[in-house]
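Below is one structure, written out as structure tokens; the observations come after it.
One chain of protein is taken out of this complex; the other chains stay put.
Which chain is which? They are A, B, C and D, in the order written, and residues in each are numbered from 1.
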Amino acid sequence: MTSQAHDQPAVVATALPAPHSSMPSIGSLVRRPEVGSLIGMIAVLVFFSIFGGANFMSAGGAASWLNVASELGIIALPVGLLMIAGHLDLSVGSMIPASSMTIAIISGHYDQPIIVGILAALGLGLAVGFINGVLVIRTKVPSFVVTLATLFALAGLTLGLSIILSGSTSVALKSGPIAKLVLGDYLGGKFQVTLFWWIAIVLIVGFILNFSRFGNWILAMGGDAVSARNAGIPTDRVTIALFMSSGLCAAFVGMSQAILYNSAQVAAGQSFIFNSIIAVVIGGVLLTGGYGSVVGIVLGTLTFSIVNQGIFYTGFDANWASLIIGVLLLAAVLMNNTFRTMALTYAPRTKSRVR
Amino acid sequence: MTSQAHDQPAVVATALPAPHSSMPSIGSLVRRPEVGSLIGMIAVLVFFSIFGGANFMSAGGAASWLNVASELGIIALPVGLLMIAGHLDLSVGSMIPASSMTIAIISGHYDQPIIVGILAALGLGLAVGFINGVLVIRTKVPSFVVTLATLFALAGLTLGLSIILSGSTSVALKSGPIAKLVLGDYLGGKFQVTLFWWIAIVLIVGFILNFSRFGNWILAMGGDAVSARNAGIPTDRVTIALFMSSGLCAAFVGMSQAILYNSAQVAAGQSFIFNSIIAVVIGGVLLTGGYGSVVGIVLGTLTFSIVNQGIFYTGFDANWASLIIGVLLLAAVLMNNTFRTMALTYAPRTKSRVR
Amino acid sequence: AMADGAKIFVIGGKADDPFWSKVKKGADDAGKVTELTGGSVTWLGPQNYDNLGPDAAKLIRTALSQKPSAIVGPDWVPEAMDDAFKEVVAAGVPLIIYNSGGMDAAKRLGAMNYVGNEEYAAGLGGGAYFGSHGAKNVLCVNTLPGSTNTEDRCKGIADAIAKSGGKSTQLPLPSSSFGNPTAVAEAIKAAVLKDNTLDGLITISAGDANSAANAITQANLGDKVKLASFDMDETGLQRIKDGTQMFSIDQQPYLQGYLAVSLLNGFVNYGLDLPTKPVLTGPGIVDAANVDATMGGAAAGAR
Amino acid sequence: MTTPLLRLTGINKSFGPIDVLHDISLEVNRGEVLCLLGDNGAGKSTLIKILSGVHRPTSGTMEMDGKAVAFDSPRDASDHGIATVHQFGGTFPLMSIGRSFFVGAEPTRRWGPLTIYDRKRANEIAVTEMRQLGITRIDDGDRLVGGLSGGERQALAIARAVHFGASVLILDEPTAALGVKEAAHVLRIVLQARRKGIAVIFITHNVVHALTVGDHFAVLIRGAKAADFRKGEKSREAITDLMAGGEQMAELEAEIESFSAADDRQAPRDASHA
Partner (left out) sequence: MTTPLLRLTGINKSFGPIDVLHDISLEVNRGEVLCLLGDNGAGKSTLIKILSGVHRPTSGTMEMDGKAVAFDSPRDASDHGIATVHQFGGTFPLMSIGRSFFVGAEPTRRWGPLTIYDRKRANEIAVTEMRQLGITRIDDGDRLVGGLSGGERQALAIARAVHFGASVLILDEPTAALGVKEAAHVLRIVLQARRKGIAVIFITHNVVHALTVGDHFAVLIRGAKAADFRKGEKSREAITDLMAGGEQMAELEAEIESFSAADDRQAPRDASHA
């Protein structure tokens, strides 16, 4: 119907200068923004394999940062999804001790079957996530504040209830061989099984973000919440689902730590909160939402874990550790950002041809 | 010239129904969004005066939360300005110990005049702020990550240098009566002098945000950084200035704590990172920038301090403290938000008349 | 291992923790000898205490993966850390438990020795001192509630003072106050104002004692509420000297690091093994009687 | 006459004390283009936001096919076959063209046991639909929306609504950012939609565009319906005056012409009538 208008090449088009064909082929190489994160990660890896010696690159050395990365990564993934959707979840910080105390009290203190403890811990995670989600959508209070409130509330509940129920802030847990094998063991004596859980969750979350409709909704909500709602996305349900997944994953980490370390403690902490946000942001997710990738989050998690653990393999005085971590973080992110901007500016070659 | 068009009342205008005149006068009462924060604060105040007994409302009780609020508030104000402008500053967390160690090492360990220590501490704050600002504008890396890196780096530097210079992580400081009086004393045996510094800084920052051109620039930058730059705002200079002011204020708090407590420790102040952000967000500043008020920040700071300290005046088991803090925070913010939305929806009566 | 000297790994607390920085100083000082024989001493500490047991277990494994000549470590959370320590012993790496766990832990794990004291015993010592000086109602201020070692300190105080007919309650502070001396001071002030039968107060760290001193002054209860602290710093010692603080419980952290590393150094290099087991470094009480001697060491960062 | 597809009766809307819409009654028929006209701030966007489930009316009722409806959410409205291009937004700068096009209604395909987002098809359809609007330079559905020009972005939003417009297509100033060619394509597509029996609500400030496609015109002035007429019932000048909020445009135009004339060059006769 309209073909005539299209088929007729614009009169002046041929008069245009041809597009520069001198563009280096690096343009297409760095097309994917994750290449930046990858290069950042490789940079710190190289740094520590130089200063950390052979041990750092040995299986044991790799296990050291991979184990840390796996636990952080399991939490960072749903936190990253939330951030892409424009939300934050601080309550993971107390979800971890809450779930490990839950399983320890149920299966340790009260000697119930371990599966009861596991289900209760995970159920708690889902419940807290649900409450977070409902509060966020009902009250319209920013999720930073809502989950801050649940962070405090849950920490208080955990401390108070633990003392009432078990009389102590630290409870031992003996779990059977199956639970140990599945959730709290070392493979080859070095690699935590959580590593495999992490890989599984990476695949699931990667699938969701890249290949499912749900993933598209998450990206759209973070990009423009109003337009997303106008486009018919059930934003409320997506929000609740995301908070439930971050609650679940944090509960999973707390529970598997309790099984792995045979004990649980009520320590209120902010380190997982901060570290998960850091890993996600290093991985290139926008703090304001709307952009991010699973590969980036994984690379950010690895970068942060390598920097954090690698320092122990160098001969540097521990007093200067923080300084080195700070400088390396900045360097990694800088590299990361430089390449991301390059990737977003350089469109693939084919595009420039048509102009 | 165009008066004819204006003077001619629209033909159909008189046919329109008169605006509802049944609107309760609460509409104009709650016009200012800060009323929400005020009501939130009053709510927690009432809560604790009921459950906290006479001690809480006594001068000593008031001093208890006012003192905490004053230090938090001095940091929350510039952090709030930064957040309004669309940035975050996490490095305040290590700026506080860095500046207290600076003054303690210079004037305590090396016995230099106190004024030298004070100037060095404040100068350090300005320098770190400057570095933060320059890194943020040069690298385009989000300020969350940049200041996270400086948070680590500065903490490492403080620890490493303290051990080298003083051989210890905690240094005593004896300051003369004048320095004590001006920076580290109690008025009436109860009220820290920082309270007066806080009031002064509130006035200054309030002036800047509401009555200076600079304040307008801050709001515009947070609202839309690109448009702000296009409108000719020197966004780079404003950013650097804001980071310098948050560095300065954090250094001020660290320095005055060293004088007040006659000592400085390397590890302190991390809680200020979170708490300052919390106070600012409770005060209604948008985490994403572009909106906020000094009155709101002050009320947010007070609300958080009352909740955080008031608990110790109640008969509640301290194990439940966190739970109560969490619930009260949520309640305060909810109240706050409800009223803010009301305020933004209800325009003043006069406006509705003209339609 | 003798050819290229001993590679000793020390697992400890945060490097910027006032207590642990003294342990580290001791370990570093002993390490100078190790370095003379071509060896090294490496300090591994967590970034925070949020997840202490698991983090420390990871540090032990990190040390083990670097083919160490010997390892020093505290048994803070036995359930979480024992497996890792057992791997160390199974790998044939000499191990010394220090700071916490006691000789029981050393025996259970097959470690060579134990250096240090126990939190609970330190608490008992403090409680007994309070009791013998007439305190009946002591507040134990815990700025890190939920963490085992601080809970043990307060528990020791309570148990010991109960023997002399007094009582002790704990004041747990929320994490939002941690590291903020003013928030801690004001919380303590509220607590002492609320309970007018309090006559003793102890803090779990030296820094908190500075806040507590402030709180007591503000509440104008300096005559009534006696202040004490676990660990100590220059400012606290000055207070003991001035008479505004009753005592500090000293675990001699410097010695913990110094002795543990020295013992292992001698063992790895020369096969020396001390017959004394365990090697106890505390608890010691610093009060007006011995404060002057202590101050010199504190100024050098060793006490 | 058959029952209208959509009937509004006595719709009021106020934001707090600001009354934005007063007692609007309106009918929208199948296979007709309703042009919603009115000055800036007249309430056009607010009205269509009510139709598309973004806002709920303060009072008044809505009927679809004679049955009362109330939309709780935009999704509700789109489930009733109403597709809307809002005046602003609707696209996501950091998403690809294909993803942005299908937001909320992603095409899927089976992949083994899994149902996955069909990127290839989404991109193809998005690019094809944009071509229909005359945007021929975009050939890669993976490009980010943020890199498009203003008009290209607008065209994306329109293409989307056209693609999904089942029974009602609402376009809020769709041609505002478009070039002459693209605008013509939009008009063509509106007419195609009408021919398919879709009811179209078209908001514009351009008299020529309105006259080209409109079957039926409703004019809002200060939130109230000031006029409601069919094609050919009013002169172009009368319509222009109504669109200007009931003010006489002749004087303003005369003034502009005097400016132009003062420069002693040929002034086009119909200044500002478009």
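We take it that contacts are C-beta pairs under 8 Å (C-beta built on N, C-alpha and C of every residue); 3 or more make two chains touch, one makes a residue touch a chain.
Keep in mind that this is a model prediction, so the values were computed, not measured.
> Looking beyond the chains shown, say which of D:63, D:215 or D:228 touches the absent one.
Per the contact definition at the top, the residue touching the missing chain is D:215.
> Where the complex has a chain not shown, which of D:103, D:148 or D:169 is the residue touching it?
Touching the chain that is not displayed is residue D:148.
> Which of D:178, D:201 or D:227 sits in contact with the chain that's absent?
Spelled out, the listed residue whose C-beta touches the missing chain is D:178.
> For the chain that got dropped from the picture, name the residues of chain D it touches.
Output for chain D: 15, 18, 38-42, 45, 87-88, 135, 137, 147-152, 155, 173, 176-185, 187-188, 191-192, 194-195, 205-209, 211-213, 215, 231-232, 240, 243-245, 247, 249, 252-253, 255-256, 259-260, 262-263, 265-268, 270-274.
> What chain B residues would touch the chain not displayed?
2, 5-6, 207, 210-213, 215-217, 219-220, 223-224, 226-234, 286, 290-291, 344, 347-348, 350-351, 354-355
Assume only the chains that are shown with their structure count from here on.
> From the mean C-alpha coordinate of chain A to that of chain B, what's the distance rounded to whole Å?
The computed centroid separation for chain A versus chain B comes out at 29 Å.
> In whole angstrom, what separates the CA-based centres of chain A and chain D?
41
> In chain D, which residues are in touch with two or more of the other chains?
If we look for residues of chain D contacting two or more partner chains, we find none.
> Can you list every residue of chain A that touches 2 or more other chains, as numbers and ranges?
152, 155-156, 159, 268, 270, 286, 317, 319, 321-322
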